[in-house]
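Note sheet for the following structure.
Omission of a single protein chain aside, the complex is shown with its protein chains in their original locations.
== subunit A ==
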């Protein structure tokens, strides 16, 4: 009991510390001072009266939302004597693996830089700055020569690293038993099993209405949809983050989604946020970074060729170029196993005074990165809001999909969860695919790394991301990936090679699949 109390006070202290530096704090202070003018505030009961005022005026709610936001994002404190790297990642071998992976990426970036004789960063001449400013809304029409650039890495390179992960303290033994994990991931992380998943994702149970399933033609709207919309509107009127997060577990009506996500992520688009975005834009105009070319290349290769997202190509540049320069993103590295790459001013290699983080936000984009932003363009058409939402989604969720960690929502755990589900509940299929050299993870890995963006139709994808926000976890990606295999089990049993399993039709089919199909029609009853 004592331990819990001291944990709680530690958490409270941390959150208070964090919020004290925020804009909300100064706003609250100002409001408190201003409220002294009000007749209902009496000197004798000053504290209670101000508290009451905050409650009525909605400021208490804003504070609640901010606290809730911090709780969702910030990991629980561990032992007080634990060093900061434990907050990033408690397991040593994972930290080491992440460290070497980062070294490889940076090496790749540096060698590209040297080969092409392009500096990592340079200041733009005034003429070029003017030109870029004019073209800001249509950077997509630019056709720079990107043929010499290659993405720094692709998901499949990352998968190879994960496959080779080993815990040096764990001896698997040579003898195969029914416990042997047949998949590619060979680290002993704890992942949820079906009963635990059922408990965790209780709102996805068959007896509870779902959007994306129960608003289809067969079910009359009176039964579920209308009521659900009504509740959603109520939640928005209350401006309560926690309620919104609970609500969205059953999916969000399209018209309410943009606001609900903003509420859950605690994004309110204040003037200073817009200003901050404009400042980032100025940084883009003034300096050119090598990663900019990587971003261009990525967008041109992925989103520009996508049926749904090609329209928003220009927005993607406007978001991603600014993102690269946003140093506020660096704070998430406190709980990310990754660390921002360091670069040195020319000629001062190794001298710490001349070290800078590169890119400024510490995130090197990989092939497909822009697809994290693309679906958001369907919800937000104002660039600074789009930017804020994306940034928050990244520092809460997406970073876990491309860094090596033991976190239950980290990509390693997701892969293991996927493989375990498949091996446990579809052993025949798993074994067959393994025999023909088509390990299921090789097919589903890219789906999970991209959180299914570009692989599902947008309306279905948004329903999926609703659940990510609702449960504050990425585990649903692994569950969905397993469900897709279950859904396609019959066809996949007939396949004789990895290439056949992966062929393009399979991909197009995924895009025409709806969660309705997967969850209701075939074999997912066992999951829920």
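The rule is simple: a residue touches a chain if its C-beta (ideal position, glycine included) is under 8 Å from a C-beta of that chain, and two chains touch if they have at least 3 such contacts; residues count from 1.
Following the convention adopted for this analysis, contacts and distances are computed from a predicted model.
Of the names listed as "dihydrolipoyl dehydrogenase", "Electron transfer flavoprotein subunit beta", "Polyglutamylase complex subunit TTLL1" or "Geranylgeranyl transferase type-2 subunit alpha", the one that matches the UniProt record for the absent chain is "Polyglutamylase complex subunit TTLL1". From the set A:200, A:236, A:311 or A:436, the residue in touch with the chain omitted from the display is A:311, counting the whole complex. Only one of the listed residues, A:133, A:202 or A:255, touches the absent chain: A:255.
Note that of A:37, A:117 or A:141, the residue touching the chain absent from this view is A:141. Across the interface with the omitted chain, subunit A contributes residues 137-138, 140-141, 143, 217, 253-255, 257-258, 304-308, 310-315, 377-381, 458-459, 462.
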